[in-house]
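Sharing a structure below in structure tokens format, with a few things to ask.
With one protein chain removed, the remaining protein chains of the complex are shown where they sit.
For reference, chains read A, B and C in written order, and residue numbers begin at 1 within each chain.
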Amino acid sequence: MDTSIPSSELEALDRVVVRFAGDSGDGIQLTGTQFASATALAGNDLATFPDYPAEIRAPAGTTFGVSAYQIQFGAGSVLTAGDEPDVLVALNPAALKVNLPAMREGALIIIDKGSFTPRNLQKAGFESNPLDDDTLTKYQVLALDISKLTLDAVDPFGLSKKEALRCKNMWTLGLMLWMFTRPRKPVIDWLTNKFAKNPVVRDANIAALNAGHAFGETAELGFHLPRYRIAPARVEPGEYRTVTGSQAIAWGIAAAGLKAGLKVFFGSYPITPASPILHELARMRMFNIETFQAEDEIAAICSAIGASYAGAIGVTSSSGPGIALKTEALGLAISVELPLVVINSQRGGPSTGLPTKTEQSDLYQAIFGRNGDAPMVVLAAATPGDCFDTAIEATRIALEHMVPVMLLTDGYIANAAEPWRIPDIDDIPPIANHKPAAGEITPPFNPFRRDPETLARPWVTPGMPELMHRIGGLEKSAETGNISYDPANHQKMTELRHEKVERVARFIPPQKVSHGDETGDLVVVGWGSTYGAIDQAVRLARSEGLKVSHIHLRHLFPLPANLGELLAGFDRVLVPELNMGQLATLLRDRYLLPVRQLNKVAGQPFKVREVLEAIHEAVAQDAPKAAE
Amino acid sequence: MDTSIPSSELEALDRVVVRFAGDSGDGIQLTGTQFASATALAGNDLATFPDYPAEIRAPAGTTFGVSAYQIQFGAGSVLTAGDEPDVLVALNPAALKVNLPAMREGALIIIDKGSFTPRNLQKAGFESNPLDDDTLTKYQVLALDISKLTLDAVDPFGLSKKEALRCKNMWTLGLMLWMFTRPRKPVIDWLTNKFAKNPVVRDANIAALNAGHAFGETAELGFHLPRYRIAPARVEPGEYRTVTGSQAIAWGIAAAGLKAGLKVFFGSYPITPASPILHELARMRMFNIETFQAEDEIAAICSAIGASYAGAIGVTSSSGPGIALKTEALGLAISVELPLVVINSQRGGPSTGLPTKTEQSDLYQAIFGRNGDAPMVVLAAATPGDCFDTAIEATRIALEHMVPVMLLTDGYIANAAEPWRIPDIDDIPPIANHKPAAGEITPPFNPFRRDPETLARPWVTPGMPELMHRIGGLEKSAETGNISYDPANHQKMTELRHEKVERVARFIPPQKVSHGDETGDLVVVGWGSTYGAIDQAVRLARSEGLKVSHIHLRHLFPLPANLGELLAGFDRVLVPELNMGQLATLLRDRYLLPVRQLNKVAGQPFKVREVLEAIHEAVAQDAPKAAE
Amino acid sequence: MNKPVKLSPKDFASDQEVRWCPGCGDYAILKGVQRTLAEIGADPATTVFVSGIGCSSRFPYYMATYGFHTIHGRAPAIATGIKLVNPKLDVWVITGDGDGLSIGGNHLLHALRRNVDLNIMLFNNEIYGLTKGQYSPTSEPGTRSPSTPYGSIDTPVSPCAFALGAKGRFIARTIDTHQKHLPDVLKRAHAHAGTSFIEIFQNCIVYNDGVFDDFAERSVRDERTIEVRHGEPLIFGTARDKGLRVDPTACRLTVVEIGKDGISESDILVHDETNPHLAQMLIEMRGPDFPVAIGVIHCIEGETYAEAYEAQTREILKKSGEPDFNSWIRRGHVWTVGKDGAHPEPAAE
Partner (left out) sequence: MNKPVKLSPKDFASDQEVRWCPGCGDYAILKGVQRTLAEIGADPATTVFVSGIGCSSRFPYYMATYGFHTIHGRAPAIATGIKLVNPKLDVWVITGDGDGLSIGGNHLLHALRRNVDLNIMLFNNEIYGLTKGQYSPTSEPGTRSPSTPYGSIDTPVSPCAFALGAKGRFIARTIDTHQKHLPDVLKRAHAHAGTSFIEIFQNCIVYNDGVFDDFAERSVRDERTIEVRHGEPLIFGTARDKGLRVDPTACRLTVVEIGKDGISESDILVHDETNPHLAQMLIEMRGPDFPVAIGVIHCIEGETYAEAYEAQTREILKKSGEPDFNSWIRRGHVWTVGKDGAHPEPAAE
């Protein structure tokens, strides 16, 4: 174990990966979030990866109770939370145990040695104290008694020992802010606000924060602490904030409602990791948003269908198991051709699976998972910020094409934060819909008379005089809207429902190459939250001189009209996915291309390295004959 | 209109298609079923197609209230109910109206002119009486006042007019039995049995039947009635009966239970066209079968999962919308790796769709329709009789591989009847399972320790001493079965679940060519109830000299190991389906073959002609390069 | 078409041919509903019928109002979405004993407890009509049906008892063919703000003919049912000579004869539709010893879900003032990057 930390006054770094880890009771997520905020304010680009246990409060000291928050930040563009941390903060033995395997050799590990009691060591499954044996020889270790330092710092406030130790995270945060030259003020503001009603706790936390910072500054040890400076990133001018995918989805839906001039009705049932969207929208009632916590996911989607039928924008949201329950009702929405937005924040499956972990394994379900021929539009968001735009896009398609739209995100982007250039609502174009103006349609009225371009049917809602009609899930006559068992009509309506969805492709922008040239040896095709990892891997590969490009799909069904052509410009196609190969199926079915898969189903995002290795392997192979 | 029916004493025919049609109140389905029974007893091969309205008893005389029953029978092998009827029996104007478009020129139409009242004509939408105008010029018409003839025949029994007219169908049946030289006795036996408690009605019906027969025999008209003889089919020796797909499924499940030596627990919720399976199994309690009508489809599958967990064969059954509701629970069954048989009697979709019509549009849902990576075994039955074998096969796979299995049938085979060589239960091989013998496993017990060949886990059920353990839908450690959030473990378990299903391919017979050579210009690949139409079309095509073969898949997931090789032996692949191209997706994904689709989504089975035309078109095209 | 001042029942009939079996009790209900709507002066354009799946659920097709024939069991959930988005609509839910109490029981429970202002009519024929006669959750034990060829063995659920247990605030019962009673009950239901639950005994002539004949059949109806009315004594019988009382120690209802044992009309319990305990006792009554209670058994006022929601929204808007989306998404830490793309150095600490 190397404790002689090299001294370095403001060592300049290009990018750093820091991982905070501790017991779920240690307030790690708060620490991480605040560090991220301060980092954003320091002008760095960043990406985060919160990773916490499924238990609300797992028993203290256990490995399964470890909560972690990883952040990568830097002077250049940062798109993932980083493969391997440069710095680990471990607030107890279990946190060290769980996170050590992820560390690169030579990384800096900051440890609260005060928590390394025999009982905690045993709970973490250490046979001997890693501070005393050779467990940590490959790393730089800074073992401080953070517990004691915190207790000393907050001593004046007369807290109980338990309460006092709760400030440990702020002490640690103070030290980290010093180490990476981040401002303390936003954290102090936040504490002041959060504990407004409890001034003692507020002051104790601020004192701990300041003490941690002062510790760095005064370096009470026999050695110098390292200190780093990471230059601000150069980004587009504008106002910025950090945003998580859940926030951005909620705001996107709200913005779409405003731009459509319609009420948003959000029917949902809580489920991890989808609930934060409900929580955010529930607070936004003043924006003509009604949230409804239904009795289950079926009632949630049904209430949203009812809302759409009545003329609002019906939205429902869940994750895998809940989306599964919505399957039957989705068929109804498709059959009666009402606008509807269905958000799936994917998580590890099958079944209850890994509720707090990320995965992309619901693409099959989104595209194919219904009885009958029941095509629907499917979109996916790529980053937390992209959630805002994709939510608006989903709503736009739903309203302009009178179709249900599935919007896929996942546990990773739902929780991860990134700096986001805050849009101006006035810059967002308005969204049209198919409600007839008064008198525009006169009886006899066929609810399935279609717009010739989009094939959308008119959106006649109860309350409109003289246009009373009946709809339902039985097959309807294309001519009258009445029930029809006629074989030819069923054929026609089935084809119309397909065609209507296919036509959406005419109204979406052509697919672009996200990075790289329009032709080359290899194209890496991704979708959803793997954006960052693929982008960085492709950039690295290109910097090695490889002819690799990156295409990232927002529109998964229908696929962009020009995608086939684009793919034809490359010798090989690599599809990395956090599933067993679901987009791969789509591409093979549609383009008969021999795509190569990179599949990871571990509840974790891709590491850049994993994608890069797959690129190397793919390029090393003989190029397949054009049409093999 | 040509009323001069050519006389012909026992004209010999090779095969005939007869369609009975009338009001839903006319007893058409009974008439058809009895005619089919008598036909089967006469030694012909046959296939039937019952086609009735969704309403229980639609208002009399309306077109949507028309019920029809089509039967094809012949001296050779008969696999479909026939494209176009040679004979139509129309018991009211609406029946004529609805069915006339399906008739070929020159067909014989037998009409109850007694029902052609102005009111009925109007309800059917005839502007003038088709018996008087030129509507029927292209057909041979035999217009009898069947109503009056029936009333006369049953006059002695003192029935009300309404009751008396209910015997119309038996009069008609009597005439048809005479016309096609079928025995009357089975019908008389059946009537005797059915109306045992109501001798007046019994006798009236028998009198009507006899009167219809006598009418043919004595030919009270100024012209001779046609009479046909269809030689018996030459078939494998054995005992025969007619069977519908629903019966055969029920019996197959029951047989599998007996051969496995296990209780069958059948949890179901009524839905068209799946309910008859429940009805048949409910009667079979003495065979250690427990049926449970649950409160909904979710409870139905959950009760079956509970039953499997407790050591019985859990089976559940529904059609599209109900299967959709089972999606989430299916994920649980996949996750906890319990045996389960899920039967989907497909019907027209999406949503409520066309409940009484047939379709094959739930294949996507069966294979892809779940959250998470959740592969499951999918089988499909090809004919009513094949339902028996496929049900046994589904149960065998479920038990021997400890997996849920989806078995697809559809409204067509569920209701259609065909002669079936009755098996001997003693000839069916026993079915093994993974329950440990007492003492075979000793603690510590890992519920996910797998059989090295099948990867099946042991089936330890509550009540077994000392092997207590906990399972659930959260991810489990491959080593201990306890909850595990470990990334590498999730990867491993996901791969194991895939591999386990893929390995089923090692235990199923290699795919055979159903008809034709192993190589050629074109292979027509089908699945499910389209078997008959494809078989006959391929035979016709081959008789024209075309190099066409037919492959019919029972195993849809995993696909048979040798299928790719087989397909490679043909220049082109044609996939006819009663959907928009779902098997086509599977084949393209798996084999990157440019398959040609023939899709019909009209709630009706394929006509042989439709498949034949598609074969002609496919063969007329340039053969694609091997790998285009 | 100009809206006529007063519509007749016929004006509420759609152009679709009615497709129930001849003799089905649903026809009588349809007639009663059309009459009720005419009598209350309903506007077809603001009236919506929402149903699930079943014979009963075909109902909306026959009404010249807005109509949504949805999926099995889910009508209350869909109707909830409709009503919450547009509280001005008159929303009627049509369901059956299978649709509402088998697959749809949970949605019924939650609509009732939330007190969404819906009028829910449950056509109870104690059978699954549309799927050809399987027993339903309201079928009597011993019911032989295609799915219970040896007789059913489960205790039926009582729709009104269930509704009461679900905190239903308006619970009523009527009979399909009782054309004097049915519209009156529907009018009360319509007038009630909040979820109104009406169980209608409906005869399925094909699969369960005459199952309610012991009390609903015209000739025995007066003797075997009791029409309860708030504030009136609970008297019944063709001769109006029988009444109900509570035995306080046994905490149960008893039937007494007026004029016998010195009992007079004034000794008879007066119906109090606001008392849930009395409601429970009335709901449970069944022959041969007790009459079957019909009419408005339970009715208490209370804020509806939409009312509470709107009141809350007004408060929120009062506090929030004119909401500004741009500021909403700028709450918390926001920083500005200048034209040159450069970021101000963090304040030296």
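What we mean here is this: contacts are C-beta pairs under 8 Å (C-beta built on N, C-alpha and C of every residue); 3 or more make two chains touch, one makes a residue touch a chain.
Just so you know, these numbers come straight off a predicted model, no measurement behind them.
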Option from B:G106, B:G125, B:P156 or B:P232 whose C-beta touches the chain left out: B:P232
Among A:R285, A:R347 or A:R370, the residue in touch with the chain that has been omitted: A:R285
Candidate in contact with the missing chain, chosen from C:R19, C:H110 or C:K132: C:H110
Candidates C:Y135, C:F290, C:Y305 or C:F325 - the one touching the absent chain: C:Y305
Residue, one of B:S37, B:S67, B:T395 or B:N433, that touches the chain absent here: B:S37
Positions on subunit C contacted by the hidden chain, ascending: 102-106, 109-110, 113-115, 137, 150-151, 153-158, 161-167, 245-252, 269, 272, 275-278, 280-281, 284, 302, 305, 308-309, 312, 315-316
Missing-chain contacts mapped onto subunit B: 37, 40-43, 181-186, 213, 232-242, 251, 254-255, 258, 263, 265, 267, 284-287, 290, 292, 294-296, 298-299, 302-312, 314, 328-329, 331-332, 336, 422-426, 443, 461-474, 482-483
Sites on subunit A contacted by the missing partner chain, in the whole complex: 55-60, 62, 64-65, 269-272, 275, 278-279, 282-283, 285, 291, 293, 295-297, 321, 351-352
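Assume only the chains that are shown with their structure count from here on.
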Whole-Å gap separating subunit B and subunit C, where each centre is the average of the chain's CA atoms: 39
Shared interface positions of subunit B, touching two or more other chains: 64, 321, 351-352
Subunit C residues counted as touching two or more neighbouring chains: 53, 71
